[in-house]
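The next block holds one structure in the form of structure tokens; read it before the comments.
All protein chains but one are shown at their positions in the complex.
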Amino acid sequence: MRFDVGEKLSLTLFLLLLSIVLPWHLNGVLFLLLVLFRYAFRPFRPVSDASRRRSSALARYLAIVVLLMTIVNGLLIKEGTLWPLPGGFTMSSEGVTFGLRTGMRLLVIAMSLLLFFGSTPIPRLAQFLQSVGWPVQLVMTLLLTLHFIDTVPDRVSLIFTAQEARGAPVRANILARTKAFFLILSPLLLSGIVESIDRSMALELRGFHGGAKLSFRGDETSRGRMTMVSMLFLILSILCIVWIILRWLLQ
Amino acid sequence: MLQTRPTSGSFFILMTKTVREQFQLEIEGAGLPFVAFCIALNLSAGQLAAALKLPIYLDSVGTVLVAVLCGPWSAISAGVISNVLASAFGNPAMVFFAPVAAVIGGFTGFIASHGWFRRWYIVPLGGILQGVIAAIASAPIAAYLFSGVMLAGTDVLVLYFRSVGNTLLQSVFFQGLSSDPVDKTITYILVFLLCRNLPIRLLQRFRGGNNLPHNKAMDRSYAL
Amino acid sequence: MAPSVSIRSLHYQYFDGAPFALKDLSVHIASGSCTALLGPSGAGKTTLLQILSGIIGAQFTTGKASGSVLIGDDEFRPIPQKVLFPSVGYLMQDASVQLSGIKETVEEELAFALDNMGIDGYERRERVSQALSRLDLGRLANRRPHQLSGGELQRTALASILVARPSLLVLDEPVNALDSLGQQRMVNVLRSLKCSTTVLFADSGIEFALAVADTFLVMQGGSILFSGTRNQFLNSLDSFYDLLPVNQWSEVVRKWGKTTVHPRVAGLLSL
Partner (left out) sequence: MIQFDNISFRYAHDIEVFRDLRVGIAAGEQILIVGRNGAGKSTFLKLLNGIVRPGSGDVTVGGLSTQKHPTSRLAAEVSVTFQNPAHQIFASTVLQEAEFAPKSLRRKNPRERAQEALRLFKLNEQAKSHPYDLSLAHRKLLTLASAVAADTPALAFDEPSVNLSRPEQLILLEAFKVLKKSGKTILIVSHDLELFLPICTRVLILDDGKATFFDAPEALTRDQNPLRRSGVRLPLVHRLRPYCGLSPIPHPGA
């Protein structure tokens, strides 16, 4: 059962909307299901160990947030049955369920996004977006963003070093550090503008005019047309949206 | 239709062109790589602020730059892609705030094409207005989806407003009002300081070159 | 057939009121020749090369130009208004910026130009493999572009242009970032292109030009100062004392006699 990018994308959309529809205990079950999905199901396994490290750190962080959210809401809200606590505080059942509802929702959202972005390199996403009709310029912009995401942080540290060597106040008081912020952003922007001008010329010099489609490695894998599975998930997503609107109106 | 040159007050052009044509018009010249550069800027401005231990976040400085130098539709796509990639690289909630980034890009692009970035005294006004609009746009999302907990320092404000007896939506909106206008005004002023003296050789390569302080030569040789 | 290039009294300003980047420039470049365009920075070398590639006419709509440019048998008055890809290939000074930066392997990078030309299938694979072998990038074909060294990046950028088989190849300072081994490779590549392609390259030094070029142009302040063959250039080295790094060279050449360049010097010059 090979999941292509289109099917994974429509599944993720459906999961995001489902997390808003489900009550908190069903969201909790869905979250555990997704964790199982991640390890058991090949197409959802993380692509690189960097994304694996990043996602497990994030999962732990979010679990703490859910706990925090539940306790804080429980203490603050006064409706529902109130269980007295030592020191005069009251923990309201209504507050706890409210905290759990949003906490579980956040966990499901985080997990479904991690499943998608962890297992789909951006170039594959760009390839799919182009096959469903995105303009070639926008696809090129998304791919170029990846290049800049790799180079801009290094350039920032190089500029930071060069300006500090010239006496820029990077460790002084807050006002001086704000000036240093400008001293680093200005060369970054100027060099970014110059590089953008050169890159736009380089693209045109090799015939890029937004007409011809970009080719990707292993072109045959992206079946542009809508498959049955992604159609199913899109219909389910629409149902969720209808459900949310109805619930909001009837409240 | 005769190719009209978008000057300030180019609202007419927004109406008649389809979005795709307008986007392609805006990224003519050096626009396309610049949008990609500004998206990367959005994602790394926060790191730089942290390296300098500054309490500002400035994750829309790239979007505002694109709005000023290219135009509203490319700024909207820059904002949306920034938020989607931010959620891919570790902050999952950001994808739900993509509409807010679109509003920031569109609004800034619109007022930039009306010359709001031409005089230094109009820029802070634009920043405050943008901050209010951003607060209005982000309040329902933060309230209904995340019940006001955004894993950031400002969550404390929300709790304070709620304990004083406001509803969830009101307290999230008040928290937004207290931080967004400040953040956006700093972003606007920073972009103005960065762009006001850009030389003509660089400005003429961007569709929005005329949105910046009056360059004598720019009038005669309007870009693209 | 490799085109000849002749330019008649070309003037160019980047925008109204800007200083003249090119002032009354007239030159004729023979078909299939390998011409060195020498001169200090700001002499207008890059502007001239970019005008020939058509990028200036296409992107600089605010520029002011007069005169005429003749490439092969197409006449452009005053300058080409659209990018002359694929008949004219332009190698930029910074190879890492010339590469698209969006491709995952060197092989795909070469195919980028062919995508835009709508060439695919057999001819695409054949052109890519031919360009790879010509620049001996064979073992780097599947390497990721950002893992390449400066010299390898330069060869990849040049290969990504040669796949389009331009008849006029224009290069902006191709060797100033290369070590002596890289320069030697570039000399061999340009020599292999002689007669089949007209080559024009800009350089601020003279060692590389002496090794590969057959005609020499020296530019200053936007116009041509000298145009001639290798020996004419060697004999008049002294007049370029403060324009080109020739001081120690002129001493060497003068010591070895004005008219003919001593075989040992010529031998060493061929690196």
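All chains are identified by letter, namely A, B and C, in their written order; residue positions are counted from 1 within each chain.
One rule holds in what follows: a contact is a pair of C-beta atoms (placed from the backbone, for glycine too) under 8 Å apart; a residue touches a chain by one contact, two chains touch by 3 or more.
What you see is a predicted model; the values in this text were computed from it and never measured.
Within the full complex, the chain left out of the display contacts the shown chains A, B, C. Summary of contacts with the chain left out: across C:Ala30, C:Leu70, C:Met117 or C:Val252, the touching residue is C:Val252. Across A:Leu158, A:Ile174 or A:Ile238, the single residue that touches the chain missing here is A:Leu158. In the complete complex, the hidden chain is touched by one of C:Ser33, C:Ser204 or C:Ser227, namely C:Ser204.
Take chain A: the residues that touch the chain left off the picture are 155, 158-159, 161-169, 171-172, 182-183, 186-187, 190-191, 194. Residues touching the missing chain, restricted to chain C, are 39-42, 176, 179-180, 204, 207, 242-245, 247-249, 251-252, 255-256, 264-265, 268-269, 271 (touch as defined at the top).
Seen from chain B, the chain kept out of the figure touches residues 196-202.
Assume only the chains that are shown with their structure count from here on.
Taken as a graph of touching chains, this assembly is fully connected, with contact between every pair of chains.
Looking at contact counts per chain pair, the maximum sits at A-B. In whole angstrom, the spacing between the mean C-alpha positions of chain B and chain C is 41. Shared interface positions of chain A, defined as residues touching 2 or more other chains, are 140, 144, 147, 195, 199-200, 203. Looking at chain C, residues 59 sit in touch with two or more other chains.
On chain A, the positions that touch chain C within their shared complex are 123, 140, 143-144, 146-147, 150, 195, 198-209, 211-217.
Of all residues in chain C, those touching chain A in their complex are 50, 53, 55, 58-59, 83, 85-86, 90, 92, 94, 97-102, 104-105, 108, 111-113, 115-118, 120, 146, 160-161, 164.
Chain A makes touch with chain B in their complex at residues 20, 54, 58, 65, 68-69, 72-73, 76, 98-99, 101-102, 105-106, 109-110, 113-114, 117, 122, 135, 137-138, 140-142, 144-145, 147-149, 151-153, 156, 160, 170, 174, 177-178, 180-182, 184-186, 188-190, 192-197, 199-200, 203, 210.
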